[in-house]
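For this view, one protein chain was removed and the others were kept in their places.
Think of it as A and B in the order they're written, each chain with its own count starting at 1.
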Amino acid sequence: MIVPRHYKEMPQRYKLQGNRCKACGKVFLPPRLVCPCGSQDLEDYNLSWRGKILTFTIIRTPPVQFKYQKPYAVAVVELDGGGTIQCQVTDTPLEEVEIGKEVEIVFRKIFSEGEAGIHCYGYKCRVV
Amino acid sequence: MAVGIIGYGAYVPRYRIKAEEIAAQWGDDPEVIKRGLLLYEKTVPNQDEDTVTIAYQAAKYALVRAGIDPKEIGAIYIGSESHPYAVKPSGTIVAEALGMTPEIHIADYEFACKAGAEAMFVCYSHVKSGNMKYAMAIGADTSQGAPADALEYSAAAGGSAFIFGSDEEKIIAEVLYTYSFTTDTPDFWRREHQMYPQHGGRFTGEPAYFKHVVSAGRNIMEMAGLTAKDIQWAVFHMPNGKFPLRAGQKLGFKKEQIEPGWVVPWQGNTYSGASPNGLTATLDSAAKPGDLILMVSFGSGAGSDSFIFRVTERINEVRDMVPKLWDLIHGRKFYLTYGQYAKFRGKIHLNPDV
Partner (left out) sequence: MRDVAVIGIGITKFGELWWQNLRELYVEAALKAIKDAGVDHLDSMYVGCMTSGLFCAQEHLASLMADYLGQRHIPAYRIESACASGGLAFRLGYIEVASGMSDIVLVGGVEKMLTGADATFALASAADQEYEAFHGNTFPGLYAMIARAHMAKYGTTREQMAAVAVKNHDNGSKNPNAQFPMKISKETVLNATPVADPLGLFDCSPVSDGAAAVILCPVDMAKKYTDTIIKVIGSGAATSTIALHQRDDITFLDAVHAAGKKAYEMAGLKPEDIDFAEVHDCFTIAEICCIEALGFCEVGQGGPFSEAGNTALDGKIPINTSGGLKSKGHPVGATGVAQIVELVEQLRGTAGERQVKNAKRGLAQNMGGSGGSSVVHILEVQ
């Protein structure tokens, strides 16, 4: 049962609700209480829904809850306006996933918990 | 007080399956399907898509066109026959993700293919009554037709969202008239715990679809004192390509008046999102300021909600703000084999995890 854990992360998964360090400008998802620069002065910041791929892989041996989705691409995405996230690349032929490609963030079902558990929604990206 | 649509958006997935592919699987003649039902291909949801994600994307586009604060929306109603949960609302997920919670009224609707239009009906009524400033209605589905059933050629995925409001300068399509025509007609149903719907074959035609659609269309036009010549565009529920054309013909509409919203041959029947997608496709393409649009939904069981809209100048400002439905339908798409489609739609009996 992953409900309480997923529930807690919903603002981040649904809305990219993170924060930004007022001292050094770094953007974080999930939000941090302390910036690696040492500052504790951070402000709420919603990350952008556009960005580009910094690096990626194609998962061919997935964990059990993703086994019927294989193969799928996972990327590190640098978002316009700051912050980096890791997410799947959806709706895109695998051969089109490349470093530097522009992506848009989309709201998708990440996985369902077994046959009878909840559907976990969150962000993915797709090449524009 | 004028009340109308102040924001709208549509979404269909990128995946498709062709009529030929389904026909080859079951030994049908694809030409019979294509000629007889006017169905060429249909949308298929990606494995990570469902009614909630489709509703979300359509709603997001509608919010862009409306240019309003999501918190101002007083209600969100999602009509669908494929809500991802049997118990647990779809609307809460979409509202939460779009920042509309917590001061919002939410309900999921179900009335076969009419659920989206009935959500529109209620949203319109809320605003008209002064009950709320804005209300969002969504019709979205990821419908399933049983393997080898004729429905398998049509049951598709997609949907549209509409925000109703009364700000004169924001109205894109003013609602002039509404009308509902409903009887108890068991032409199509799905019992609890069944994966696929059953239908009455030819019984779904005259006593169900045509009786309700034509009555709802005729009666609203009479109420408005209008004929098919006075109305520029017409949208009828699209279970296949043929039915809406014939319904239009019975009401005196020419094919050209229906074509801007006649998405079904390339999109399939998006059920609760079928007539809503017809309306967005019409707004996205042919509708000009001053034009009247007749929309008649149909839900098996059975009933039709009909609307007459008048398009405003605002359409020209908002049309290009987000992707248009026809562009999504004819844009980037990936064709699936029947096997891939069966996997995507959960039609394969899998070994349970231990």
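Quick note on the criterion: contacts are C-beta pairs under 8 Å (C-beta built on N, C-alpha and C of every residue); 3 or more make two chains touch, one makes a residue touch a chain.
The structure presented is a predicted model; accordingly, all values stated were derived computationally and were not measured.
**Q** Can you list the shown chains that the omitted chain is in contact with?
**A** Across the whole assembly, the hidden chain touches A.
**Q** If the hidden chain were put back, which of A:21, A:47 or A:87 would touch it?
**A** A:87
**Q** Going by the touch rule given at the top, which residues of subunit A touch the chain that is not shown?
**A** Touching the missing chain: residues 5, 9, 28-30, 36, 54-66, 69, 72, 74-77, 84-88, 99, 110-111, 120, 122, 124.
By our rule, only the chains that are shown with their structure count from here on.
**Q** How many angstrom lie between the CA centroids of subunit A and subunit B, rounded to a whole number?
**A** The computed centroid separation for subunit A versus subunit B comes out at 30 Å.
**Q** Which stretch or stretches of subunit B touch subunit A in the complex?
**A** For subunit B paired with subunit A, touching residues are 13-14, 46-50, 52-53, 56-57, 60, 84-85, 93, 96-97, 99, 334, 343, 350, 352-353.
**Q** Contact residues on subunit A for subunit B in the complex?
**A** Touch list, subunit A to subunit B: 10, 14-15, 64, 68-69, 88, 90-91, 93, 106-110, 114-115, 119, 121, 124.
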